[in-house]
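Shown next, in structure tokens, is the structure this report addresses.
With one protein chain withheld, the remaining protein chains of the complex are depicted in position.
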Amino acid sequence: MVDLLEHEGKRIFRKYGIPVPVFRVIRSEKEVPDFNEKMVIKAQVPTGGRGKKGGVKIVNNREEAIRAIQEIRQIDFNGYRARRFILEKAYDIKKELYVSITLDRSVELPVLLASAEGGVDINSVPAEKILKKPINPFIGVTDYMKREAAAFLGLDGENAKTLGKIISGLYRIYDELDASLAEINPLALTSEGLVALDSKISIEDDALFRHPDVPVRYFGMDKIEVEAKKKGLSFVRLEGDIGIIANGAGLNMATIDLIAQAGGKPANFFDLGGTDDPQKVIQAIELASKVTNKVLFVNIFGGVTRCDTVANGIVQAIKQLNPKFKLVVRIRGANEEEGRRILNENGIDSILNLDEAVRRVVELAGE
Amino acid sequence: MVDLLEHEGKRIFRKYGIPVPVFRVIRSEKEVPDFNEKMVIKAQVPTGGRGKKGGVKIVNNREEAIRAIQEIRQIDFNGYRARRFILEKAYDIKKELYVSITLDRSVELPVLLASAEGGVDINSVPAEKILKKPINPFIGVTDYMKREAAAFLGLDGENAKTLGKIISGLYRIYDELDASLAEINPLALTSEGLVALDSKISIEDDALFRHPDVPVRYFGMDKIEVEAKKKGLSFVRLEGDIGIIANGAGLNMATIDLIAQAGGKPANFFDLGGTDDPQKVIQAIELASKVTNKVLFVNIFGGVTRCDTVANGIVQAIKQLNPKFKLVVRIRGANEEEGRRILNENGIDSILNLDEAVRRVVELAGE
Amino acid sequence: MAILVTEKDLPVIVQGITGHQGSFHAMQMKAFGTNVVGGVTPGKGGTDVGGIPVFDSVKQAVNKTGARASVVFVPAPYAPDAVIEAIDAGIQLVVIITEHIPFHDMTKLKLYAKLMGARIVGPNGPGITSVGIAKLGIMPNSIFRKGPVGVVSRSGTLTYEIVNTISESGLGETTVIGIGGDQIVGTTMQEAVRMFEKDDETKAIVVVGEIGGTAEEETAEIIKKEVSKPVVAFIAGRFAPPGKRMGHAGAIITGNRGTAQSKIQAFQEAGVSVASRPSEIPVLIKQKLGL
Partner (left out) sequence: MAILVTEKDLPVIVQGITGHQGSFHAMQMKAFGTNVVGGVTPGKGGTDVGGIPVFDSVKQAVNKTGARASVVFVPAPYAPDAVIEAIDAGIQLVVIITEHIPFHDMTKLKLYAKLMGARIVGPNGPGITSVGIAKLGIMPNSIFRKGPVGVVSRSGTLTYEIVNTISESGLGETTVIGIGGDQIVGTTMQEAVRMFEKDDETKAIVVVGEIGGTAEEETAEIIKKEVSKPVVAFIAGRFAPPGKRMGHAGAIITGNRGTAQSKIQAFQEAGVSVASRPSEIPVLIKQKLGL
């Protein structure tokens, strides 16, 4: 999932007819213009709770703006530093609302969410204070939904009309940009009408091939995760010391659970996927070895990925890497005899039974 | 239904990514540019069979083009004269194809029609030489349909790709412009690829409120039909002498049938529609009187339209217009007694039974 | 037991109830005996029309009244949204009276209704009347008489004419359904005929067709294959010129397709008696029923 930054999202909002403040993106203090009115400086960081950490400041002129930027630069936002800033008009806010379009897995449809309790994390708002309208993608947003949303938010007249345009815009963003979330929080009711004061747009990874212009981002990922992602591998860093490679997401999660239940500390999730190329196995072991402290557990249930392929990869990887950690290999399924033979010939033990393999891994990790 | 002229359709084609020749619309001979290559002059008339009547001429320079325009101006195209002309490149045509999107009432979906037998009236092409693919409007045109169309038309490579774009463009025109027909005939296969040499786009009347930019046209309608249409009345001119007003399209058609079956000659179809305003009745009688020679037959089955309303309108109309033709009124349904009383008091007979009324009408017309 | 509208207490709402037509016909339906439980006009919630409560949205109306059917009088530009609102609120039967809804919208509405398991009748038709049960639409209350004839028609007033003739002849109707005069209609002639065939109370079926499209030809096919009950047909537009839209959006002969002759022939080949004038219809029914 790619999360767009506030200013990127606001540009998209503008394109889709959603009212946003006139804003300027500031990269360096030099870019701050002269002004003499109430404005706001906002850190552009891909993480929530920015305001509480001091990332949003009211300023009245160039000098105050530059000072604010310098101060914000010092702040750590959950591991991120602000490199860009939005400078925009500070509105007189009558009310902060919330509105978004996102997928609801349970109804298997996009839903419109709206709440009069904007400006806070929507997860903290009680369900009865959130309007939730499923949208059929064959139909899109309808007028009656817009009317219902306006009534729910207590808007009428021009504001209700603007809300309708905003909802249509958000849904078009969701649909046309393959967004998993298109959110305005807060949607401010000001003396000048409704204005989107913040933006959150997340684009689904699987659909990025349709959106070559969307910047690929690795927010919230550590270095090895980024490295894996660039290689198209599915890797998640955990906190333990036992490296794990398994084929298939479910088997991987189950392997982590078994190790943890047996008292071991998994270091990662790592889905080898389906492959018939020993090189991919070598690559995987190389990557996993970066997080493996004591034991690397390779757990394969052969299907598309055959056990002999994995065995060949393991043998070559061990020769190349000559790792310090211990290795436990469990292979079952397609070509398991051949796989076991290959491993055996190269002095690598393999275990057929999963429970036994897990016991062995945890035992070795405890030594 | 509004039929667009060739040049209007081609402009839309261009906007929707369908390749059209570079063309120039000529209004007067003065506008013909200098040129020295094989070009074509085409009359812009809202009627078929233009080529056979001499409305399309190959020209090689300005002088020939002016001569061609002058000649074409003399031609009667089913009642129309050409006031505009297209001047465009004359392509070297390898093959003339046909492709269109239209509503298929039987499957209740838009259909893609494609044929390798282009350049002729599609109704004259045998069904087995026409590919017909229903399009689900929730999905739109799909790649597999485009592949099937290309294969059916014997196109591959770049031409197949272009065909795909053309089909997508036609469907978008159908969908976004509420077209009832978006047709290219012929779609020419030239040494430069596929080119739409003609265009036919018809926009549905009922959807014109969504397309204020579409010019309202009255092609193929006579003066009184145009007058009626401008007033929002549903009127069709027939060739007889018995004027007809009835409420409802079906009752109207049935009335015409009954008159004709009894040996009378209906002069028109005229649906009074549902109304509770005697003025509309007066207006209707005024219009109908323009085509009525001998007898005007008013046939009302009251429901939304009440018989007393109609009676009041008739009485006033007769007073105002003092017509020479005879009048037969048949009223049934809502408030029929009151209606009969009003007519009666004003010396107008009314008949309850439809068959009897028809006999009376034909009898009077024969006098 | 009639078709489509079979429950005397079916709770019905009227969308666009505060309009001229909506209010008039809401009262007429009530007078017929229809259980009109509410109306919907956005912005007019809380008011009432002749004692019928008005709601801002279909959802509110459904929540408050348990409505399961709706009659739509909303003007064409807003009608599609009103229909979707009704379907999304769980309304299972939506009768659209509105004329001039673009067929592009109807194509999609019909698919949407299918997807959601709802039924549309209309648009541009007079609705449904199940005699002695309820009326959802605009047919005149006075023309009906309880009896054994099921009537399906593409027309409005011509239907009244024919129903009146049937009633006056001493016969009467189970259900009369006006499917509407548009190119795309929610419920087709074919479906209505199938429903009448299955309905125990209906002993004879009257099909009122007109020029344009191929619904009559397809209905004739179905009658030939599936229908055991006597069928009498009437086709309007025998003398209509080709290429002209005869009032109804669907009533047009295109090229040589959609002619009255083609339809009459198809019916005759299917063993259907085709009446040459409305007054002949009850005569033919009686003959077929041996009355």
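Just so it is clear, A, B and C label the chains in written order, and each chain counts residues from 1 on its own.
In the analysis below, a contact is a pair of C-beta atoms (placed from the backbone, for glycine too) under 8 Å apart; a residue touches a chain by one contact, two chains touch by 3 or more.
This structure is a prediction, so every number in the text was calculated from the model and none was measured.
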Of A:N61, A:N159, A:S234 or A:N293, the residue in touch with the unshown chain: A:S234
Residue in contact with the excluded chain [from A:E8, A:E88, A:D198 or A:D271]: A:D271
Of A:V25, A:A90 or A:A334, the residue in touch with the unshown chain: A:A334
For chain B, the residues touching the chain missing from this view: 136, 138-139, 142-144, 147-148, 151
Footprint left on chain A by the chain that the document does not show: 1, 103, 105-106, 108-110, 123, 136-138, 175, 178, 180, 204-207, 209-210, 220, 234, 236, 238, 246-254, 256-258, 260-261, 266, 269, 271, 274, 301-304, 332-334, 353-355
Positions on chain C where the hidden chain makes contact: 111, 114-115
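We adopt the following convention: only the chains that are shown with their structure count from here on.
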Most heavily contacting chain pair (counted by C-beta pairs in contact): B-C
Mean-CA-position distance for chain C and chain B (Å): 27
Whole-Å separation of chain centres (CA-atom averages), chain A against chain C: 53
Inter-centroid spacing, chain B versus chain A (mean Cα positions, whole Å): 56
Two or more partner chains touched - positions in chain B: 138
Residues of chain C whose C-beta touches two or more other chains: 108, 111
